[in-house]
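All remarks here apply to the structure that follows.
Every protein chain except one is present and positioned as in the full complex.
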Amino acid sequence: MLTYLLRRLLLMIPTLLGITILVFSVMAMSPGGISAQTLIGGMDMKPQEKQALLDYYNKRYGLDQPAPVQYLRWLNNVSPIGFVTDAQGQRGEFSFSKGMDLGTSFQYGRPVSDILAERIPITLLLNLVTLPFTYIIAIMVGMKAATQRGGAFDIGAGMSMLALWSIPTMLAGVLLLGFFANIQHFQWFPTAGISSREAQDMSFLPHWDQGGFVRGFLLDRAWHLVLPVFCLSYGGFAALTKLTRTSILENLHADYARTARAKGLAENDVLWKHVFRNSLLPLITVSAGLLPSLLAGSLIVENIFSINGMGQLAVEAVKGRDRELVLSITWISGFLTLIGYLIADFCYTLADPRVSYD
Amino acid sequence: DRQWLKLSEMQAALSEQAKDMRELRGAIASGALAANAPANLTTSGEVAQAFQRAHAASRQPDYAQGDWSVEAFGTNLKTITPLVSSDAYASNVQSYVLESLITRNPDTLEWEGLVAKDWSISADGLVISFRMREDVSFSDGQPLTADDVVFSFDFIMTDAIQAPRERAYLEKIKSVKANGKFEVVFTFKEPYFEALSLAGGIGILPKHFYEPYLKEPQKFNESKGLLLGSGPYRLNDPKNWTPDKGNIELVRNERYWGDVQPSYHRILWKIIQNDSARLTTFRNGDIDSYSARPVEYQELKKDPQIQAKSQNFEYMPPVVGYSYIGWNQERGGKPTRFADKRVRQAMTYLTDVSRVIKDVMLDYAEPAVSPFSKASKQHDAALQPYQTDLDKAKALLKEAGYQDKNGDGVLEDKAGAPFEFKLTYFQANEDTKRMVLLLKDLYARAGVKLTPTPQEWPVMLENLDKKDFDAITLGWTSGIETDLYQIFHSSQAVSKGDNYVSYKNSALDKLIDDARRTVDESKRMPLWQQAERILYEDQPYTFLMRRKSLLFVDKRIHNLQMTKLGLNFGSLPLETYVPLAQQKYTQ
Amino acid sequence: MSSALLEVRNLRTYLRSGGGEVQAVDDISFSIPKGQTFCLVGESGSGKSVSALSVIRLLPDGVASHPSGEILLNGQDLLTLDDPGIRAVRGLKIAMIFQEPMTSLNPVMSIGEQISEALQLHHPDMDDAEASERTIKALEQVQIPNAASRFRDYPHQLSGGQRQRVMIAMALACEPQLLIADEPTTALDVTVQAEILRLMRKLQDDTAMSMLFITHDFCVVAQMADWVGVMQQGKLVEVGACQTVLRTPQHPYTQQLLAAVPENLAKPGRAAFAVNPAVAGTTELADLASPALADDEHLSDSDKKLLSVLDRVGLRRQASQNAAQGEAEVDNLIQIRDLKVWFPIKKGVFRQTVDYVKAVDEVSLDIPRGEIVALVGESGCGKTTLGRAVLQLELPTAGSIRIDGQELTGLSARELRPLRRKMQIAFQDPQSSLNPRLLVETTLTEPMKVHGIGANHEQRIELAGQLLEDMQLSRESLWRYPHEFSGGQRQRIGLARALALNPEFVVCDEITSALDVSVQAEILQLLLDIRRRRNLTLLFITHNIGVVEYLSDRTVVMYKGKIVEQGVTSLVCGSPQDVYTQRLLSAVPRLVV
Partner (left out) sequence: MTKPVISRESFSARIWRKTLAGVGVKFGLGWVALLVFCAVFAPFLANSMPLLMSKNGVISAPVLEYLSVEDTWILASFLIALAVYRLNIDGGKQILLFLLGSALAALLVNSFVKPPVLVIYDDFRSAAYTQVDWKLMPPIPYAPVDYLRDLGSKGLEAPFATEGHTHLMGTEENGADVLSRMIHACRISLSIGLIASGIALAIGIVIGGLMGYFSGVVDMLGMRLVEIFEDIPTLFLLLTFVAFFGRSLYMMMVIIGVTGWSGYARYVRQEFLKLRKQDYVQAAVASGLPLSSILFRHMLPNGVAPLLVAVSFGVAGAILSEATLSFLGLGVVDAPSWGAMLDQAVKSSTFNWWMAVFPGGSIFMTVFAYNLIGEAFRDAIDPRLSDKAGGKA
């Protein structure tokens, strides 16, 4: 198991390197490339002032050097082992404990690590709420469809899931906002953010107060998450439901299910005790694959619901050509995805005794 | 971590209270308390000029303190630390917290003292000395003295501090000296017509708060929420605001020194990037104002639900900027087709500004003749906007050598190159896009082919720096009095200067230099007018229009008035309030 | 037959499939007396499984219907039972085991759990401790070593034979009166099959249960059955006591089936060569060979002759080696020397090779021109790998392979191409051995074109047509797709493809094991016929000893990657020397009538 883990982690390194190289080259090859000029937004600056600022950035980020050198510099800063660099960008001796420095965001002027530390939890929260939600619904529907194969429910669910899949997220988001967060229709949910200002002064759990019901931080958060989470998840229903259905159907007709029936087990027990666990296996495998698409989905959902997560940040970073931020966001989301795959594989080992890694 | 934050807030509050108690005791002992009685109880005679309007508001029968003011920003702020921040949103926030020596009177547009009591200017205009009020303190209780003003200047002028823009302006100042505790003297290197506003407009930073950062400038440059001042509102925690909070919240400065206390308990800005979400939030009553595009404005004005809950304003503030099309005259060291004055004039004749205003802006704009607004004294009333004239334009183009030789409908120059150009514009603005599409059709009638080229902001900036574009449409903001130097002086046509159309006219250069040096307004204005006539003739830009502000404000907000500076909504000292009955947010 | 446990009367089972109905079981009647075994035989698709599933009512509800019939278990009609009723019968009174031990157990439940589940289901008051105790007992009963410690094992940790034992343990846990076994040994090796069959007979004796045993192998029938029913297209064409049916089959179909068993096939033109030192003769020979008799001066001439025969047999090994060498000098088409095919086992962070699966290990073998060499051995012993290695489909780790004296190893694909013409391969699975997207014509003519056989397309088509006719297929078959043929027909096309290049040497990898006996017989006869006409050399991989004896001139026995015995077929099969070979042969069920 340990060697397996180690091997997987080692294999991540070329992938992550590849990701950063790819993104870096895209940025470097793009018209204008990465240069200090893109960092200076001010219009009302005197030429010499501008020049001074340019020099400052050039020195700091080495932006006047050729792209490969810039990349290596960046890589050296990011990797936990490498050469120590001082404030002037001079290279010092080799060290194994220098720590990671994700650099400073061009447009925010803040350490990238700080920014990400703020944003990642939000996006992860959104996704981690979405994932089980998607799964529960998909499994329930898929199961019912499989057991009533060919029936009205099966066909209806299949069609409507496919239809859901086909609705563009932004349309759904805007319609949801327009209808369920609008005083003109149903103002059931808030329009923006993931918690309201008032909730910061509330206790964590909902409770009754002398003034009446206080929804508490938790409930407030949940209330804010309803629409975004729905928007993020509905697209996943179709694929997962289909998968669940297929998987259950396949297992219902498997030899071991027949064995179980021959033992005298009732159909329901066959389904739940034998078929269900086996049918979950393919679902575990795809769960990791959902993560990147969820991260991408966050891009739109966060935009519509004014949630300050990674997605929102990614769009801003790309539009603002914030090299350090773009690079870190990509490799970190890549890393998260890879970890996701790893966890999924690990869960698979737990669920399926046949698989073992040594 | 949320709980932990609250804990630290509480600690800060407690320690401040303890300090207050100590000070209070000291004050009682010295018998100074009487002078510090609550400001809004004092009679009008004792109210400083700058607070007169606010005072009048507080005399309204339904005036009440309380409630929050809630607004929305369309983008997330990166930082609200003064100097480091660069956007209008941050400076909006800062205006509630930082104060300067003087402020402009909304009715007369004259300067009047805020932190300064009065000031004197030397005869040559090079030395300005301000006498300051002695009762001003920062929101943490420390008194504000001349030292703080001197510090503010020195701080900005420190190279390590990332304030190149401010530094560039203040370069004209030779020195700032404290003359005693409450007098400060600014000395200029050369006469400058805007010297007073330059000196008096510096936001006063508390020395005790910001001085430590001189040692760690990097920390300051990268900070996101270092904000403390003497203004009516303060950050709950002046050091630790971060963008991830998703909103910005200011609380009332309980120690505010001003003659009138502000009305709202809190000022809150939410970040809502999606336009329709912002409107919905406004509809739902969760934000107090909504600034609309012309098309929206017209629709929403008719919307009964909006009508029932809000008041709408359309106005043209005097400082409103103008939009233009800049014709690039030099590319890669070679003159372009727009280097020919006749071509530029022809383009202006083709640009049917009144149609743009009518079709795109729905009449919520007025044509711009020059960089100077109609109301400005810099403007020569005799100049009228170019009247659209297709024939004149065609004639001018023909004179400049353009003709359709191959019969494909597009003009060719003498060398046979077709008259095609790309018009660069900022992609995110719908109105601009509509306008460009309209211009495309208008130019087509004269056989000129326009290719719309929307661009991302960073790309556009880069192209401006490299002067890599055919023509561009953008806007400039203006002040009460507008300096032409930065944009039209030929010295600014160097690389990365703001004269990126490479317009050069030595006569204009001389006029600009003279005007800037002339402190006497009556002599300066004719110079500006002369300069304006040259610009009018040369058309380095085709001046388009000035847009009206179109604003919906919640009906809760009372005492909204139009001033010469525009709507008094959000102007300081605060004049608006929410009557008790309509208050929505409790403390 | 008065004490019949199960009595099936006029059972019809119709299955809905696609648009129409299949009359899978058409009016069958039989009965199984207590403690006895009833065997159902018949070819694939004849309705054996459906009959069995009808009895335990495991056919899907919506699909199956029974227009007529009764299934009486102890006089109670199972067809009229409601759902809970039939569930009480399943497992408790009738248990069933299936063909595929690999998939019949739930892969994610431990075997102990699965057995106790059955126990607790039918004995609701049994607590966990007792259930596991009974489970362990059941496992011991089926001779699983260390039953207690294997309780928590998962199915994949067991071998195929062990899994089938677990299935049996599970079926017998509740001590049913009737056990239905649907081809329980078809997927297993002969040696394992023998053990399982022995076990089942023993358990039957112990528990006095009845058995409904389904198989398509008459040899197994001979070992197991008290009663036999022969099915054909859903009908029971012949029922009777085992010996009677096997000895004196009445129905032509039964006769035809019995005749197709390889042992009963007439051996074309080789009867004389078949010196069969049959088991019967061995005792006499052993007597003769005893030292007491050896120095007896009074031995008769005939006895002396016999002794010398015995000597020859004893020295057979050496003799056959000498013979092989001698022949090599004459005409050995294929010469394999010290061939190793090792598959690396990679482990660890960097996937270092830590060990090898020695699929083929130091194998030396000569195949004389024009002979059929049979390669036998248990599953996984490396037969296929060897065959593929000869054709360079698997790269050998070491050793040399020569065809016609030309070295094959180390040649590049380009250099190999002309040699490929000489050697071809045919496969076991008729489903996957033909490209489903290509017309038979393309499958046959494409290789010809590559190797420049036939001057033009028309000529190649003519050749291909000829080839099909040789295979007793119509010429029109050229213009069909593979899925339009039956398994046997496809196998013929597969052979035709192999022969299209007119090779000298063909590897046949279990080409008949997926086929019914009658089809198998046809193919075998065809093969002999072709060999005769084209002077083909064959490496015939199989695990069916009957086929080996019928077909091959020489036999090679492999065990764990090595050749343990080789020689003339009659000698190897008649008096095996190697322990493994002996075990293999003794496990082969014979149609001893």
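In order of appearance the chains are A, B and C, and numbering begins at 1 in each one.
Here, a residue touches a chain if its C-beta (ideal position, glycine included) is under 8 Å from a C-beta of that chain, and two chains touch if they have at least 3 such contacts.
No experiment lies behind these values; they were computed from the predicted model shown.
Participant: Mind giving the shown chains that are in contact with the missing chain?
Facilitator: Within the full complex, the chain left out of view touches A, B, C.
Participant: Taking the full complex into account, find the residue in C:S31, C:S46 or C:S210 that is in contact with the omitted chain.
Facilitator: If we include the chain that is not displayed, C:S46 is the one touching it.
Participant: Please pick, from A:Q70, A:T104, A:T147 or A:T169, the residue that touches the omitted chain in the full complex.
Facilitator: A:T169
Participant: Touching the left-out chain: which of B:L214, B:V319, B:V410 or B:I534?
Facilitator: B:V410
Participant: For the chain not shown, which residue from B:L109, B:A428 or B:V494 touches it across the whole complex?
Facilitator: Checking each option in B:L109, B:A428 or B:V494, the one touching the absent chain turns out to be B:A428.
Participant: For chain C, enumerate the residues touching the unshown chain of the complex.
Facilitator: These residues touch the chain not displayed: 15-18, 43-46, 60, 62-63, 232-233, 388, 391, 393, 413, 416-418, 420-421, 423-425, 427-429, 432-438, 443, 446-447, 450-451, 480-481, 483-487, 494, 497-498, 500-501, 516.
Participant: By the contact definition given up top, give the residues of chain A that touch the hidden chain.
Facilitator: Within chain A, the residues that touch the unshown chain are 11, 14-15, 18-19, 22-23, 26-27, 29-31, 149, 158-159, 162-163, 165-171, 174-175, 178, 238, 242, 246, 249-250, 253, 258, 292-293, 295-297, 299-300, 303, 314-315, 318-319, 321, 326, 329-330, 333-334, 337-338.
Participant: Going by the touch rule given at the top, which residues of chain B touch the chain that is not shown?
Facilitator: 275-276, 278-279, 292, 295-296, 299-300, 303, 359, 362, 408-410, 418, 427-428, 430, 433-434, 437-438, 441, 444-445, 447, 449, 452-454, 456
Methods note: only the chains that are shown with their structure count from here on.
Participant: Select, from A-C and A-B, the pair of chains that is joined by more C-beta pairs in contact.
Facilitator: A-B
Participant: Just give me the whole-number Å value for how far the CA centre of chain B lies from that of chain C.
Facilitator: One centre to the other, that is 90 Å.
Participant: Chain A to chain B: how many Å between their CA centres?
Facilitator: For chain A versus chain B, the centre distance works out to 38 Å.
Participant: So which bits of chain A are touching at least two other chains?
Facilitator: Counting only residues that touch two or more other chains, chain A contributes none.
Participant: Quick one: in the complex, what on chain B touches chain A?
Facilitator: 2, 6, 76, 78-79, 84, 86, 162, 164-165, 167-168, 171, 221-222, 224, 242-244, 246-247, 249, 268, 270-274, 276-277, 280-281, 283-286, 305, 456-459, 461-462, 465, 486, 492, 494-498
Participant: Once bound in the complex, which stretches of chain C touch chain A?
Facilitator: 56, 58, 83-84, 87-92, 95-96, 98, 100, 103-110, 117-118, 121-122, 154, 156, 167, 170-171, 347-351
Participant: Can you check the complex and tell me which residues of chain A touch chain C?
Facilitator: Where chain A meets chain C, its residues are 3, 6-7, 10, 254-256, 258-266, 273-274, 277-278, 351-354, 358.
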